[in-house]
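This report refers to the structure that appears directly beneath it.
Note that one protein chain is taken out, while the other chains of the complex remain in position.
Then we have subunit A:
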């Protein structure tokens, strides 16, 4: 990738000519004025006087441009809330599918700027163009990220569905069965996906609701997942949050600021797959619903919990010593020459040095979907990871972890999907345009 990568949390367009105005719009919040007039005040104005903000924008006023070289919602500093939805395409018409992607792109461009999904006037005697529950709310950093599942290209019998089968990326296949997987098919896979991230759950849910409404007749929701409490940091400006096991999660995650690593591990390159050149600048998204056995974990001694993770709980420091961001020393030994970081600990098995240098950009979320029939919390981590090549990054790593990671005793993977996330749309264009033209 030759395009300039974002150097801070703000999504910066590769097109410098259009950059300044759009960026200004985003920062001042005036772009959000139509849908959220009350918010375009103080915060935004203060911001506008700063020529180059050093830190990523924070607070609910932040907006990210929809039209960009890469889709927003990947290296964007992880927002606090998630509504993720996977769709089944119900039409057989390629034209209708393209029309949907065009309509989704337009609506996404509006909503991410804090405006209603559809701007056009409607009759008093017809339903409103926007469902209305986000009226008056700021953009809240909303990003909408779209992806295509393998089943969009070929049906279960291998038949080309929309004349795009020859362009299916070779990396886009159903994920294999991993040991201990207990997948629920109605929580797995899908033809299309939309990841809505925002700092306000109402804003994220509003976005999925309106996109879903636009899709009726062409596509319908197959499964969706709400998430709270981001479980990773995608920017160095963010503190490391905790997962439901109470441990800091995402300390060693790829960060937007590490542009070289992001180029190497996240963005699909122009030569990666000539038959699927439309994916250049895109990425692959792995989603896994990981249920946690919260109750048994909570009965486990702190000693054992820390040994399973390989880090201490208060600070997230590796058990080989140091502070949270100290590199783990896997050769350090303690009494009886036992490694300080256990051989089957999570941090060791997930570390790039254990995985031929493979890394990924995670932006998972905690979830709690009430409780199960036995009164246990139906809770865990909704894992989202962006990788350039699932076959060398996610798959071998998860295979090793499912086999050896002691943490597997406390988790169960209950949903699974892989999507191809195309590059961003150009102004006036739509998501996935290069696939269909």
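FYI, contacts are C-beta pairs under 8 Å (C-beta built on N, C-alpha and C of every residue); 3 or more make two chains touch, one makes a residue touch a chain; residues count from 1.
Here is the rule we go by: contacts and distances are computed from a predicted model.
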Original post:
Just by its UniProt name, which of "Binding-protein-dependent transport systems inner membrane component", "1-acyl-sn-glycerol-3-phosphate acyltransferase", "PbrT family lead (Pb2+) uptake porter" or "Response regulator transcription factor" is the chain not shown in this complex?
Top reply: "PbrT family lead (Pb2+) uptake porter"
**OP:** Check the options A:271, A:323 or A:437 and report the residue that touches the missing chain.
**Re:** A:323
**OP:** Touching the absent chain in the whole complex: find that residue among A:340, A:418 or A:435.
**Re:** A:340
Subject >> Sole residue of A:126, A:271 or A:301 that reaches the chain not shown, by the stated touch rule >> reply: A:301
Subject >> Touch residues of subunit A, complete complex, unshown partner >> reply: 176-182, 293, 295-296, 299-304, 306-308, 312, 314-315, 317-323, 326, 332-336, 338, 340, 342, 344, 373-376, 399, 402-406, 408-409
